[in-house]
Structure formats: C-alpha cells, structure tokens
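FYI, not all chains are in this one, though none of them got moved.
Chain nomenclature is as follows: A and B, assigned in order of appearance, with residue numbering initiated at 1 for each chain independently.
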Amino acid sequence: MSVREAIWGEKAKAIEESLEEVDEDLFRYIRDFAYEEVLARPGLDLKTRELLAITALIALGSPKELATHLEGALRVGAKEEEVREAIIQSALFLGFPRALAAMKLFHKVLRSRGSSDPGEG
Amino acid sequence: MSVREAIWGEKAKAIEESLEEVDEDLFRYIRDFAYEEVLARPGLDLKTRELLAITALIALGSPKELATHLEGALRVGAKEEEVREAIIQSALFLGFPRALAAMKLFHKVLRSRGSSDPGEG
C-alpha cells in the first residue's frame, strides 16, 4: 500500500484526481517526493509522522490541509486521545488560538467520520 | 522524576536558576503549567512529545529553545535517526530553509553532547 493510500484512505482516488486537475507538476511532486519519498522513509512510523504533520499544520494555520492529516492520523492508527494530546500540547508552543482552532476542526472531523468530507489535500 | 528533569537532564538546576532570574512568574508558568501540567499529561509518551516540540520550534524558527528540545528528545529516549527524520519531514511542511537550519543546529548539538552547552530554556 502506498503512503497516500494509508493516509488518504478511501478518499485517495478523489484527492488525486482533484490535485492533478489543479496542477499536474505540483501534484507529481506531492505524490512522488512528499508522500512516497519523504513520508515513506523508514526510521519513524507513520503514526508519529502524522502527529508531526498535525503540529506543523497547526503552526501554519492551514485548516484544509490540517483536516486531511487529522483524518490521516486516525487512519494510520493514532488514537483519538493521541491526536487530542498533540493538539493540546501545541498550545504551549504555538499559542491557545491555534490550538483551539485545531481542536474545533478535529471535533468536526470526528463528527463527520464515515459520513461527509471536511477537507482534502 | 519531574518532566523538567527528564528533558533538561543534568542542566535542570542551571536552567531553572537562569529562568527564575529572568522572570519569576513566567518561570513559574513554564514549570508548573507547561512542563508539569501539560507535557506531563498521559496519552502520549515523552519521546513523541519532544518530537512534536521540535516540529513546533522549527516552525517558530527559535534556535535556543529548539536546541533545548533537540537535546531533550535524545535524553527521553529518541534515537538520533528519529530526530533526523522529524527534521527532514519538516521540510515538506515548513520549507527547506527551516529544516536545514534545524539540522545544522542538531549537528552542533550532537557534536557538543557531553562537553559544552548549545542552548537552554
């Protein structure tokens, strides 16, 4: 299974088609370099990598991309509690407003799991 | 053992005295809230927490505080390879300049381990 399939799950095909439509070259870099080269590296399990991605995206304040990796973390085996802890801890380093916005988004992701789509990419 | 002792190791006493001299109240919040309340929470092991701290500090671009947690990650059991992976992955989310600056700092931390002091706080 590719890293993309592990993280994007059943949405993989839809996300890929959508990214490819937006820009073929950027999509190719995201697929071949970001996901299948760097995130696929050994030395750190995918669950830890997704928690790190969540922290980086809280720092950036990018809600759509954060939603993708909040879902991705759960798909690759992170427990809800672990994601909550990563978000709560981010308040110490990145401030409460960023942590709170991330937790609200996670709340939304949890409610929509199995039904609709809170984000992509 | 307190979380501070686990992360700061043999430097704990020196760091505490230095922080207390800088500002007693801010030191108290860092000690009692940041370290012994939030970082001490169950649900995520201290090694993962330190890798998340590293990612957040790469995002902030704060070299002194980053050095503290690069050392702290090693002290609480992260392998050198795991820290390297966390830094390399940060390039995807936060850009190569931030990842490269962090890796140079980690290189410096590794060389100075057991001898001098590349950072604090």
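Structural remarks
Here is the rule we use: contacts are C-beta pairs under 8 Å (C-beta built on N, C-alpha and C of every residue); 3 or more make two chains touch, one makes a residue touch a chain.
Owing to the predicted nature of the structure, the values given are computational and were not obtained by experimental measurement.
The complex is a homo-oligomer: every protein chain shares one sequence, and counting across the whole structure file gives 6 copies, of which 2 are shown.
In this section, only the chains that are shown with their structure count from here on.
Averaged Cα coordinates give chain A a centre that lies 24 Å from the centre of chain B. If you check the complex, the residues on chain B that touch chain A are 34, 38-39, 41, 43-44, 48-49, 51-53, 55-60, 81-82, 84-86, 88-94.
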